[in-house]
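Below, a portion of the complex is reproduced, with chain positions unchanged.
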């Protein structure tokens, strides 16, 4: 998730614009990023408001104009990024290069495919602009610490989720037979949906067991979910606690062989000999 | 959140009353605080009971009298606090100074704006008196330990919540297109509301997916929520576990002023001088 090219290309204007668009160290670069984030948030808000029937009726035209204005703005920005970056291919294929493209494509695709029916599909594509918000992550160093901890815990979490899904499939299948259509368990996939809704403690209640046996099985599933909710939390806790420990350098004192010196120690804490 | 002025002003009666109102070390000061907390709890109970239709019909008049009695009591208390404190401006602008004012203002504002319609608004202002309960926090030292741990974990929690909200926006927009009006996904904001309700495992069930694709996406969101619920818990756990570790002794090296020596260090790890 590194920005692909931090070296500005050698060329007056290009280098200056690159500094503004990609850089975060100059006041201009920082102002550009803040304004861009504001524009992204506003464009997301416009898409959201357009979907509310009451607002769309009254301000529909204005919202559509604002949406196209943002589309043009983001298109220019994307073009400038492509122009000023040193290695076009690396940027275009990077995570944020693809996100930047996806954020403008839907609007143009909606022109090529008009019609009453397809309008719904167009709205669907348009909504992907929301991904632009993900850019927010770019400048926050904290996220990397979290990602590292999650990455370290990934194999354990994968095994854990596999176990949860297996339990959901087994319980879903059994509940489908025990409860049947009346209580909403109309098929095994629907019952699995219910099992996950129950294990994750979401519990919509749109499907709920009615027979004593079904309720008993639901209890077993809940208590199982209650017990296993501890597992991913425990994994991440342990990972973060471990990550937070200052690693004692493995330096050994040459005169007294004392180990476990702090990384910033210059003299042995036991005998005072220089390290 | 420190009480702004602990130095009593030089003056017989004022100093004595200051000791009672602000102090917690004398029996009188402690009794005052306990009685005040009781009065706050009772006044909150009065506001709550007044909102219950059945009780308001029968005991409405008595409750309104009790409410005004508490308002007068708290007004006198606020005046005494302003009179006895050394630096009026510091207290008036402190967190608790503002809370103390907000707790009495609504009642007086309700007199200035009579009428059938505005009565509802008055009730709204009145309810802010509930904030007075926050005074409870003042005397509990434990809260500071918790606050310190939460403060240390704040940047990570902010990044985490940003990620959760982004996921809610993306999933909400997609579900709006997949499910449509019938299942309750009437607009993108409503769908985002559903997404947060699902991710936080609250799961009211007032809105719930009905199509197989919608249910599948809901499952993905639930399992995502199940996996990420581990993150804030892990962060706080790690922070609290770290906080509980024996702090490095505060011994300072007499020759180079280096701090943070291990409890078992005999020589300064920076300059080698004997500790």
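Each chain gets a letter, A and B, in the order it is written, and its residues are counted from 1.
Keep this in mind: a residue touches a chain if its C-beta (ideal position, glycine included) is under 8 Å from a C-beta of that chain, and two chains touch if they have at least 3 such contacts.
A quick note: this is a predicted structure, and the numbers were derived from the prediction, not measured.
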Number of identical chains forming the whole complex, with 2 shown: 4
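The rule is short, and it goes like this: only the chains that are shown with their structure count from here on.
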Centroid spacing, where centroids are CA-atom means, of chain A and chain B in whole angstrom: 28
List of chain B residues in touch with chain A within their complex: 155-156, 158-160, 162-163, 166, 169-170, 173-174, 176-177, 186-189, 192, 198, 201-205, 208, 212, 215-216, 218-219, 222-223, 225-227, 229-231, 233-235, 237-239, 241-242, 260-262, 264-274
Chain A - residues contacting chain B, complex: 44, 47-48, 51-53, 120, 123-124, 127, 130-131, 133-134, 136-137, 140, 142-143, 145-146, 149-150, 157, 161, 164-165, 189-190, 192-193, 196-197, 199-206, 229, 232-237, 239-241, 243-244, 261-262, 264-274
